[in-house]
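The structure appears below as C-alpha cells.
The complex appears here minus one protein chain, its other protein chains still in place.
Coming up: chain A.
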Amino acid sequence: MSAQKLYASHVPLAPLSRMLLGIGSAVTAISDPKRGDMVAAMGETTAIGPVLENIRKRMESDVVGKRLLLEKPRISNGTIDRKWLRQLPDGTLGKLYSNFLDRLNTSPDARPTVKYIDNLEHLYVMQRYRETHDFTHIALEQKTNMLGEVTVKYFEGIQYGLPMCVTGGIFGGARLLTKNRQELVDRNLPWVVEQATNARFFMAFDWENHFEKQLSEVQKELNITPLSVNM
C-alpha cells in the first residue's frame, strides 16, 4: 500500500483499485442491494472530489453548516442516548428517530464507516451524509421501502449531487413495480423535486439539536411541506 492512512478506518486505494471497486461495487449493489458494504463502497468511490467539495462549500456558506464543519459532531452509539430519545413525547424528531431505529432493529453504528475518502475535509462530509440519511427519511416522512428510498435518493441527488444518489434514484425507480412506479412518477417525484430545490440544505442542518421539537416544527424550519398535505 503506497499512500498514508489519514484516519483510523482509512483504506488508501491506488487508481486501478479504485476503478475496479467502483465498478464491482456498483454491479454488486444493484444485483444484491442487501450488501450494505457494497452500497457504501459504491457511494464512496463515486463521490469524487468536486462533488464533495461542492457540498463542503455549501455547508461552509451556512452559519450552522460552518459550525458542523468545525466541530465535526458524530451520530453514533456513543453520542446518541437511545433511552433519552425513547422517552421523548410522541411526534418529536427524537421520538420518531427512536421509533425508526427500533422498527428497523438497528443502531447509529450499524452504518459502515467511511473508508475510501482520501481527503480529511471530505471525509467528514461523507460521514455526515451517511449518518444523517435517516433524518432525511424522517423529515420527508418517507418509509424505508423501495418507493420511499427512491424518493429520498432523488431528494439527496438534487440537493447534494452525489452520483450514488442520482443513479440510485434512477435505477431504483426503474426496479419498482408498476403501481409504485406510477406513484413515484405521478406523485412523489414532482413533490420531491420541489422540496429539494426549495428546502434548506439538509447537510448543513444540526439535527441533533432539534430532537425535542415536533416534526412539523422541524419541517417548517427546513422549509419542507409534507407530501400528505399536497393533493
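Here, contacts are C-beta pairs under 8 Å (C-beta built on N, C-alpha and C of every residue); 3 or more make two chains touch, one makes a residue touch a chain; residues count from 1.
Going forward, contacts and distances are computed from a predicted model.
Engineer: Which listed name, "GPI transamidase component PIG-T", "MIP18 family-like domain-containing protein", "2-methoxy-6-polyprenyl-1,4-benzoquinol methylase, mitochondrial" or "Trafficking protein particle complex subunit", is the one UniProt assigns to the chain that has been left out?
Structural biologist: "2-methoxy-6-polyprenyl-1,4-benzoquinol methylase, mitochondrial"
Engineer: Who touches the missing chain here, A:Y97, A:Y124, A:F155 or A:F205?
Structural biologist: Of these options, the touching residue for the absent chain is A:Y124.
Engineer: So which of A:K72, A:R175 or A:K220 would be touching the chain we can't see?
Structural biologist: A:K72
Engineer: May I ask you to list the residues on chain A that touch the chain which is not drawn?
Structural biologist: 1, 7-9, 11, 13-14, 16-17, 20-21, 24-25, 28, 35, 37-38, 41, 71-74, 76, 78-81, 123-124, 127, 206, 208-209
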